[in-house]
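Got a structure for you, questions after.
Some chains have been omitted; the remaining ones sit where they do in the full complex.
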Amino acid sequence: MSITPTVKRILDNYESDNPGTKANLARILMQGRLGGTGKLVILPVDQGFEHGPARSFAANPAGYDPHYHYGLAIEAGLSAYAAPLGMLEAAAGTFAGQIPTILKINSSNSLSRLKEDPSQAVTGSVADALRLGCSAIGFTIYPGSDAQFAMMEEIRALAEEAKAVGLAVVIWSYPRGGTLSKAGETAIDICAYAAHMAALLGAHIIKVKPPTDYLELEAAKKVYLEQKIDISTQTKRYEHVVQSCFNGRRIVVFSGGESKDVPALLAEARAIRDGGGNGSIMGRNTFQRPKAEALALLDQLINVYLGKD
Amino acid sequence: MSITPTVKRILDNYESDNPGTKANLARILMQGRLGGTGKLVILPVDQGFEHGPARSFAANPAGYDPHYHYGLAIEAGLSAYAAPLGMLEAAAGTFAGQIPTILKINSSNSLSRLKEDPSQAVTGSVADALRLGCSAIGFTIYPGSDAQFAMMEEIRALAEEAKAVGLAVVIWSYPRGGTLSKAGETAIDICAYAAHMAALLGAHIIKVKPPTDYLELEAAKKVYLEQKIDISTQTKRYEHVVQSCFNGRRIVVFSGGESKDVPALLAEARAIRDGGGNGSIMGRNTFQRPKAEALALLDQLINVYLGKD
């Protein structure tokens, strides 16, 4: 596998990582139809944990089978596939070497009553990621929650271990809990802050939600107004998040959130692209559609990132 | 020991496991009268921990002796025998190699006042399972309880350790605590969710309770109605649970619950069989009966799974 100059430039930003980790980042960045462009689209399937099997897969029952998602990601030419332990165990042998995988290493669920103090269970290990042939581990933090320090300390230890064995680290940074308002969870100041903390924690790839133009913290609001930080458009907001990821030295991708219609999803992707973001991580919007529809959507999405749309 | 094509197909689903673990799954699947059919009946005797000795064994005092249960399981031609540490220690030497055993590695008891926040004590280890010649470890999680994340993290670590040394992992997934209603503990949405989480946690064999047609979570109810998921009959509900276990890629067995009459137990088994479930795990309904009665019941049960009834 030779890499493109664009990918080389991205890898150079990871100047403290060992060749093993760089190789795994390269595998993700060179995979699929976006391979070599510095853009990426990742398929995450951890909704079974978060919402249960029926809410996740009944709309498209093929998704009950872990093999389906590997197939979808490969056929659509995506960059990587992310899922919890059991989902990978049930298909990693069949699809070994066909697409980079990310072991999602912690998960919550809808039965937890700890809504006030959200947290997650660690459900996988670095050793699991290695034996399953993964390129990266994925971990969620909830900045703002009472459990945030404990979660940060968990990923600190897991990330140190992962980097030492040449794996990459993906952090889902989802502000939640504590004093945060519901609107605050996707406020631009909070989203940029969450992305920045993931970068400070040593993430190679950062995943956040699309930010709104709301400002949550008074102290931050003051600065955004004084410094005239432009957050008026989606594109400008993505630019600001990219800037908050070490001025673009770290890969940042955005989740799709709840199901939306296709035009809205594509508009979002165009703004991500124009704002300098690295791509999308999209689950329910794809695997809950019939396969043909999902492939069509992903084709359009990839075309956006290829600059064809 | 040669294995049947049916068992080979099941083992192939465990595509990330090492030959040691596959061999132990094969030992269970090839054991007894159901050996080779892909169906199994397991005898669990952990009620002494849960309810105390008199409530467990006074009805059939032979059961006070750990040797009795080994003998019963072997004589009835069952697939495996599961029990806590002390029960196995007291008989594993005598019956070594005669039936696969599962070390039940955590337990609760009736003296705990933590009804609001149910949990269990870890009372055995992977090293114990190895020295006692077990084929698997068994672990209970209480999805929904405040302790659920801690329990999931315990089994995560124990399962990783078990798989590395070639043991299989059985998860008892019993929703309980938190915001769950009493009816919700066996609601079909919750039962399928609980089975799915056990699969995501990497269980080889999943044990849940027979589901009712109740729906607990509003968000799930909406999907069951919209998607017209048929949960009207026992058979359909078992089908749905099997589907939630990676579309049948994971073995799922159902507990018998409190003592019932024989026709009810056999009807349940027929529904499990017809729904594609792998079998039953039945304790009190067998060892609390006089031995002859228990053997007769187990003979009928096995005949159901053999398709003779």
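Note that the chains take the letters A and B in the order they are written out, and that residue 1 is the start of every chain.
Definition applied: a residue touches a chain if its C-beta (ideal position, glycine included) is under 8 Å from a C-beta of that chain, and two chains touch if they have at least 3 such contacts.
It should be emphasised that the depicted structure is a prediction, and the values quoted were computed from it without experimental measurement.
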item: Overall number of sequence copies in the complex as this file defines it, 2 displayed; value: 5
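Convention: only the chains that are shown with their structure count from here on.
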item: Length of the line joining the C-alpha centres of chain A and chain B, rounded to whole Å; value: 36
item: Touching residues on chain A, where the partner in the complex is chain B; value: 48-49, 51-55, 58-59, 61, 64-66, 84-94, 107, 109-114, 119-125, 127-128, 131-132
item: Touching residues (chain side chain B, partner chain A) in the complex; value: 13-17, 143-144, 146, 148-150, 152-153, 156-157, 160, 164, 175, 178-180, 189-190, 192-193, 196-197, 199-203, 217, 219-220, 223-224, 227, 229, 240, 243-244, 246-247, 249-250
